[in-house]
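The other protein chains are all here in position, but one chain of the complex has been omitted.
Chains: A and B, in written order; residue numbering restarts at 1 for each.
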Amino acid sequence: MESEARTTAESGSGAAARLEQSSRPSASTFGTGHSIVGSDSAAVGEMLADLRRSETDLRRFLHGLPGVDQVGAEARAASLVTRSIKTSAKLWALEMAVSMVDLTTLEGADTPGKVLSLCAKARRPDPADASVPPVAAVCIYPDLVPIAKRALVGTSVKVASVATAFPSGRASLAVKLADVRDAVTGGADEVDMVIDRGAFLSGRYGLVLEEVQAVKEACGRAHLKVILETGELVTYDNVRRASYLAMVGGADFIKTSTGKVSPAATLPVALVMLEAVRDFAELTGALVGVKVAGGIRNAKDAIRYLVIVNETVGEAWLDPSLFRFGASSLLNDLLRQRSKQLSGAYAGSEDFSIE
Amino acid sequence: MTKSYPTHKPEAEPGTVPPLQGDVAEEISRPDASGQSRGSDDPAGGLVATRRGEQASFTYAPAPESRSIVHLQSSYGLFIDGAFVEPADGNAYKTENPATEEVLAEVAAAGLADVDRAVEVAGRAQREVWGPMSGAERAKYLFRVARIIQERSRELAVLESLDNGKPIRESRDVDVPLAAAHFFYYAGWADKLEYAGFGPHPAPIGVAGQVIPWNFPLMMAAWKLAPALAAGNTCVLKPASTTPLTALLLAEIIQQADLPPGVVNVVTGAGSVAGAALVAHPGIDKVAFTGSTEVGKDLQRAIAGTGKHLTLELGGKAANIVFEDAPLDQAVEGIVNGIFFNQGEVCCAGSRLLVQESIADTVVERLKRRLATLRVGDPLDKNTDLGAINNAAQLEKIRELAAAGEAEGAVRWSPSCTLPSKGYWFAPTVFTNVSQAHRIAQEEIFGPVLSVLTFRTPQEAVAKANNTVYGLSAGVWTEKGSRILWMAGQLRAGVVWANSFNRFDPTSPFGGYRESGFGREGGRQGLGAYLDV
Partner (left out) sequence: MSDERLAVRKTYKLYIGGAFPRSESGRSYVVEDSDGAFLANAAQGSRKDVRDAVVAARKAVPRWAGATAYNRGQVLYRVAEMLDGRRSQFTDEVASSEGVSRDEAAAGVDAAVDRWVWYAGWADKVAQVVGSSNPVAGPFFNFSVPEPTGVVGVVAPQVSSLLGLVSVLAPVLVTGNTAVVLASETRPLPAITLAEVLATSDLPGGVVNLITGRVAELAPVLAAHRDVDALDLAGAPASMLVDLERAAVTNVKRVLRPDASESDWTAAPAPRRMLAFLETKTVWHPIGL
């Protein structure tokens, strides 16, 4: 999928942003003292180049970002949870959420049959109701990509593949890139990579950045989602820094989790990532998407995430091109709640097809 | 096709109400004079919903809390000696819903004879029943009250929002739970007074006359009654005239808890009549007042020389101080919470933002962007963030001071919002380019109006923060612990919130320095006001 708001830079790293022509002439400052004049794309390009070149500069930049107060962030997320989304708003949110689902199966036991079944569900979530939109994508392991690709021909459903020694990320760069190329040659439209958390936690930000850039390059035209594995990063400060790292490295999306580690996505983590995405857009003009994955099982949770998106970054991100849910059982709960909104009655447990 | 990044909204011309934007318009552009419920809470049947195509964006549909849980009487009597009685001279007045100007009920206006009787029965109850009672028994009564508040919490929350104008989310999530928690906390002290640090045999003072304001009607009643009763005093409570209803419901709860008659009495009416009579009454041993500094001074004058114990919790002009290394997103939330919680009608509101000059522009910009998601409207809508101003007189004061702010050269800004045509409403407002010499930096506005000033160094922040006759609260935002503690030590304020604001807890003492009053409510220290020590 083409990124609509950016072009690739000369360096081939693919992540330098074409700046949105901002109507705001005033300078916006960051705690670092970096002063980025909104309409000066050259200055932005230079800053990003510096960060990519020098690990010292990169560290200084990441550590100079405003800190996140855990109690305050969690309180803000909790307060957004009190939003009451009813009737027409709820229906809108449920259908939007369906269209944002990356329907996922990432099990050792996955087979072609399983993937075909998933794809059928992805293109037509409710056999009984054609007005239900298809999901955004299916998310699977690389070796099953060709099967999914064939099954989804003629639909709008994308094929997203995990790669880079998912979920642990513990392999050499060469192996990780081979993994990516495999997925891309197989026809993947999107690649979900994992960052090297070991490198991040031991402060080797330059290494993490290089890997993101290398993977972005290997993606070619495929969209890159960068999984931060926030459960292993633990602190919100780390989540903010890792978000920026990924975005500077060229991510099209930043993603919370592999879903294989607990805790996975949480509302405060999503809040912090959305704030980072918002600030990065203001800084560089690039619009990076956010994907929350892992542990989102019911429609109520999904709607809460949409509220947080709405009130943190705004309506522009309420679109599958900029927000996704990585989930499997969520889809049926969305359908269940949708049917209740439309009919007034609670659905039965077998009313919706399993994948 | 490029996705447009949400730019921040154009500044409103001072004095005009800008055109509607986005989703805020839906809920509040409908003038709803009746204030009637617009539908129950997520009925099982559901409304017939529209397809997504009919709604272009994530507009929150109305989510009204039902009013049906509240059984409003057409008229209320005074609560004296365990029963609801008519006032001696039959005077009454009306209390209204400030969001709609709808009359809610007729309420008794206590006169001198009523106050006299209330004080008399309170005195008798204190000497004969409540004072001699064991602490363990008093504790059990107070635990009952706490429990019943929890059981009837939804009813209390809806009634509070109707009578006061505050959003249901706040009355439900803050006011009512804190009221219950205060009763819980002080219930536990009733039989442990010897451990409270006031000596081995601390005794109650006697009868407490308690006058409370309209901004947190139920919560203030709890803050006053719970410690007084736990310590063995009896009470005559005078709620604010514009917000009597939850105090009267609390009186009903006190009946349900079977408290002996006369232990708690509620005399509704005008401050100038019932309040003044109460404070001046020779049968009152202790006066507790929360309200404006002006009236507090009147009270202090009135009881001078009488030997009555007195505690005052008055106004404030708190500085919310943001350093350049503050956790920025949380600081912005803290600023918003500090001045827009409860419509800014809070004595400890962070009404002055003192922001370090190096980040002032970015903070103000982020603040304005954040305020675009603040929802002003029907207090009973669960998604409302900012409700109505409590009464016309207060609205007039806010308007006057906001006009003064413009006149003295500060720059006024509000996010776009449409205010209902009926009711008392004021848009959230931010003044920048404010300096210490401005009226809006010195006088308490008691409304949703923030004044933004800058500082360069911690010492300058302290000097500006302390440059006020008030001293109730302050906020400090920085990631540096030692600086938090240094600032806390320097600030002349009774409550310092670090990387937080408007946090309350029954265990945490609350009260001011200087003209913000004296005495503390909450905590072990809060017992001191009600013990003869």
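Some notes on this structure:
What we mean here is this: a residue touches a chain if its C-beta (ideal position, glycine included) is under 8 Å from a C-beta of that chain, and two chains touch if they have at least 3 such contacts.
Since the structure is predicted, the reported quantities are computational estimates derived from the model, not experimental observations.
Partners of the chain left out, restricted to shown chains and counted across the full complex, are B. Touch with the chain omitted from the figure is made, among B:A139, B:V176 or B:L374, by B:A139. Touching the chain that is not shown, out of B:Y185, B:W413 or B:Y530: B:Y185 (per the contact rule at the top). If you put the missing chain back, the residues of chain B touching it would be 136, 139-140, 143, 181, 184-185, 187-192, 195-197, 458, 481-483, 485-486, 489, 506-507, 523-524.
Rule of thumb we're sticking to: only the chains that are shown with their structure count from here on.
Separating the CA-averaged centres of chain A and chain B is a span of 41 Å.
Those residues of chain A lying in contact with chain B across their complex are 4-5, 20, 22-24, 26-31, 33, 66-69, 71-73, 75-76, 82-93, 95-96, 131, 275, 281-282, 285, 287, 306-307, 310-311, 313-316, 318-319, 321-322, 340-342, 344. By the touch criterion stated above, chain B contacts chain A in their complex at residues 1-8, 42, 44-47, 49-52, 54-55, 57-63, 169, 173, 324-331, 333-334, 358-359, 361-362, 365, 373, 382-383, 479, 499-500.
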